[in-house]
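Please read the structure below before turning to the comments.
Heads up, one of the protein chains got dropped from this complex, but the rest are sitting where they should.
This part shows chain A:
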């Protein structure tokens, strides 16, 4: 019987106590890390989680059914493995905040381009907040996405000459002109 977190199906290893202890034997640890990396990415992708704060209770880090929790070292090890693969980024030197890139920045950039084409926005202007939370983006992956990640994707596109970012009327909302 598969355990679930909300409607997310947890893999079998999540119920096996030793997987919550960082394994000392290298080969075993590598397999363990691989399983946890996949689980974290899958969970974040389906639940639209963009940020993990190590010191807070993240549902994946504990399993009350078997009374086990990942300690800090284990959490940092698994997230660092994702960072090494370009699937996450530390936002602070102390490694307490981790941005999860279940889509890579390049992928987000492609999704934005697709969104622009699908909605005929080739020469339009939108604010960043509109992209993230506006009506047009409803039903797409862009809706509700993390602002930091969105800015990074837009900056990548700006670098390629596909968009121009400029300061908007309000202090913290920028505008984007698409020249796709």
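Basically, a residue touches a chain if its C-beta (ideal position, glycine included) is under 8 Å from a C-beta of that chain, and two chains touch if they have at least 3 such contacts; residues count from 1.
Just so it is clear, contacts and distances are computed from a predicted model.
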| item | value |
| --- | --- |
| Among "Aspartate aminotransferase", "Phospholipid-transporting ATPase", "Exosome complex component RRP43" or "Vacuolar protein sorting-associated protein 22", the UniProt name of the subunit that does not appear here | "Vacuolar protein sorting-associated protein 22" |
| Contact partner of the left-out chain, one of A:13, A:50 or A:90 | A:13 |
| For chain A, the residues touching the chain missing from this view | 1, 3, 12-13, 15-21, 23-25, 27-28, 31, 65-69 |
